[in-house]
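Everything on this sheet refers to the single structure shown next.
With one protein chain withheld, the remaining protein chains of the complex are depicted in position.
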Amino acid sequence: MSFGFFFKEAIRGLSRNSAPALAALLTVLLTALVLGVFIPIVQATTGTANEVRERVLVNVYVAEDATKAEREQLAAALERTANVKSVEYVPKEQGLKEARRKNPEAFGRGVDLLGANPLPDMYRVVPDDPDGVAAIVDRLAPANADGVREPSLAAIDEVRNKEEDTEKILSATGLVKILTGGLMALLVFASIALIANTLRLSIFARRREVEVMKLVGATNWFIRWPFVIEGVIVGLMGGVLAVMLLTIAKETFIDPLEDRFALLAAPETIDFPLLIVVLLIACVAVSAAGSAITLRRFLRV
Amino acid sequence: MSFGFFFKEAIRGLSRNSAPALAALLTVLLTALVLGVFIPIVQATTGTANEVRERVLVNVYVAEDATKAEREQLAAALERTANVKSVEYVPKEQGLKEARRKNPEAFGRGVDLLGANPLPDMYRVVPDDPDGVAAIVDRLAPANADGVREPSLAAIDEVRNKEEDTEKILSATGLVKILTGGLMALLVFASIALIANTLRLSIFARRREVEVMKLVGATNWFIRWPFVIEGVIVGLMGGVLAVMLLTIAKETFIDPLEDRFALLAAPETIDFPLLIVVLLIACVAVSAAGSAITLRRFLRV
Amino acid sequence: MSKIRTRRRPGAAETVAPAPLPAGEVPVVELRDVSKVYAGGSVGLERVSMRIGRGEFVFLVGATGCGKSTCIRLLMKELEVSSGEILIAGKKLSEVDRKRVPYLRRNIGTVFQDYKLLPNRTVYDNVAYSLQVIGESREEIRRKVPDILRLVGLSTKLHNYPDELSGGEQQRVSIARAFVNHPPLLLADEPTGNLDPETSIGIMQLIYRINRTGTTVVVATHDKEMVDKMRRRVVELRDGRIVRDEQSGLYRPDESTTEFAIRLRGELGVGDEGNPN
Partner (left out) sequence: MSKIRTRRRPGAAETVAPAPLPAGEVPVVELRDVSKVYAGGSVGLERVSMRIGRGEFVFLVGATGCGKSTCIRLLMKELEVSSGEILIAGKKLSEVDRKRVPYLRRNIGTVFQDYKLLPNRTVYDNVAYSLQVIGESREEIRRKVPDILRLVGLSTKLHNYPDELSGGEQQRVSIARAFVNHPPLLLADEPTGNLDPETSIGIMQLIYRINRTGTTVVVATHDKEMVDKMRRRVVELRDGRIVRDEQSGLYRPDESTTEFAIRLRGELGVGDEGNPN
């Protein structure tokens, strides 16, 4: 039979079985809503975590008494070191400027009183992977038997991970990424399971009907198509409703607060139109496939 | 009839209608699992946000040239100011010690070279409500017509919110709190709706049975009790399973990583046994009430 | 091919003879000008008036779709009348509160045309349910249920579920359930539709015996042989109206098999037990 026939059958199924259809719709709507809220949050969190990780740097302080040759040797060595993405030379003047900006309290007053720049020249080394920081430090200043780090080159005064809590940052952001990833997986899994579950139940409520269809000579696909189309319609409606609610929520709550999001804004956040498309496709696919698969159990007559 | 009878009826209902019962169980399990994972996360996030907020302080720098009387007047004035929770006097020596600890790079070398303490004496003012910070600053150093703040007392050199980004912290943590609150509300609402939905569908699949019961003279409560007990059993089983999974997850994934959580640990995190109890009670209550309420529609025969 | 005529039978009796009822007695069932029009507009009953006295045995006959089941469903308040009034034991059904309906139904045993068994209960439990509903003690249930199931010939199927039974077996479970708590009013909708003639006779004997213990019985049926054998009051419906109401009538008013029927009643063991007709 034609698509038109199956489509009409699907509409009949939906309108004559409004209770199960509504239940399925509600499930799709709710799970899509939850996912639609969490996807950007997870994205933002991961983005923020990544941004924080990117701030992980290795500062290599140049010894005051290093000769020009030694300095050149150091610069070349840094460039050659594995894991290094880029190296930036920060002369003491620039260092002071930055410090003043970040820490006006200490450097504003202190250095004025001091009348001289207390900071040394420095190389700022950006690792290509934040987790590679330890390796860089190890290479530039390997720890000796007592655990004390000794610079590998004469020009190096000291090698220091910025803020000394690189470990902590890496650990924390890593944890955040694992957590958000796990949560997302849990949510996606739960959503799919919940939708499949509702579909199963809604088809269970109509199993006698499916049996009768088989008994009067309908093939499996003849029975299945309307259910699949029903699934598509329910998924689409649920998805569209969820997207509408999300849009309303975005425009009434989030957009007016946009400035407050400055701190959280992360470049990796999925953009809204893409989110909508992903949600809709997911809803439709899960509903349609769920209907088709669930039906199998009741087609064995 | 006795409770025993209704209980047996409930068991019969569950075992003879395993499909809907399993569906309801799965829904309870999944939603409890998601909630069980999110409650501690939300708690930890809120706790962290609150901790961060608590770090919002107002530093009142004492003018170098302030007289003893002026200083005393200032201390008294600070104590009297509205919104102030506590005032701590930080002499310049202590200030330096703290600064050295926090910022060894700048203060370690700089001050050594300087040979003198560049920091002024200071009062650290803790507001009783982080949002009250602005009010305190306004009172101690009201802005004049040009928007420039002028100290209200002679002894005050400068009034400064620590780090200058109090605004940002307050805004961000406030947002985080709103967000997590909203998410939690969304999740709780979605969970209840999903469970009610599945129950509705599972009772829908048995509506003919309910009708027949009414036709042979059963009263509404005679029919309802077994359904309520079924709801309790399903809720309990779903809840217990969810709790078991959560415990396993906690012990295999979270506990070994406990040290990494140091950064996130928040005193307000709900403790695990309490979480379990809350989850179980919620599951059982929602399932039982859901069954009873849903049934009403089908009892009108 | 010619059309099957089911609704119109030309020349059939159009007279209605109301059944006599002792003055002052409250009829167990009374229909006062009852009409039932379904949502779609199709007519179930149309201005039906009827009185059934205590202990009466009434056959409700008529072509398929004439309104027999509608009548029975109205009597147990499964449906509401569109107009008119139904009284059960003198009580207006329209005044029975929703909450009181179950108590009304406990006094009415009903055999449903489509059996309406509980699919998740065994034969035993299906029958036991209508006793549990009225709070019967466990001992009583354990005594009564196997008894009634033996009477309808199902002692070997006690622990089967309805979907494991043949059509006739399901029908007999429905009959057993309706009888088991000896209700004062028994409504049976096509109780022998799926039974062979022999089993049917057994079931009708059972119903007859129940009737003799004082139970008022209304049987909607197509079983011509049964009606003709029993010779009890017959109410014939056509298109929702009563077209015949005879004491000791036949399935068809125009047939003259009286002697045959008498012989059959002797066979049934009914005629010699002093029934008033």
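A few notes on this one:
Per-chain residue numbering starts at 1, and chain names A, B and C are given in the order in which the chains are listed.
Everything below uses one rule, namely that contacts are C-beta pairs under 8 Å (C-beta built on N, C-alpha and C of every residue); 3 or more make two chains touch, one makes a residue touch a chain.
What you are looking at is a predicted structure, and each value in this text was computed from that prediction instead of being measured.
Shown chains touched by the hidden one, complex as a whole: A, C.
Within the complete assembly, C:62 is the residue of C:27, C:62, C:84 or C:109 that touches the hidden chain.
Touching the chain that is not shown, out of C:90, C:135, C:197 or C:214: C:197 (per the contact rule at the top). One chain of the complex is left out; on chain C, the residues touching it are 1, 3-7, 9, 38, 40, 42, 61-65, 68-70, 113-114, 150-153, 157, 160, 164-169, 171-172, 189-190, 193-200, 202-203, 205-206, 209, 222, 224-225, 251. With the whole complex as reference, residues 1, 5, 12-13, 16-17, 208-209, 212-220, 222, 300-301 of chain A touch the missing chain.
Quick note on the criterion: only the chains that are shown with their structure count from here on.
Least step count on the touch graph, chain A to chain B: 1. Most remote from chain B, judged by the distance between CA-atom centroids, is C. Among the chains present, the centre nearest to the common Cα mean is that of B. Distance between chain A and chain B, defined via averaged C-alpha coordinates, is recorded as 22 Å. Between chain B and chain C, the centres computed from C-alpha atoms are 65 Å apart.
As a whole-number value, the distance joining the C-alpha centres of chain A and chain C reads 70 Å.
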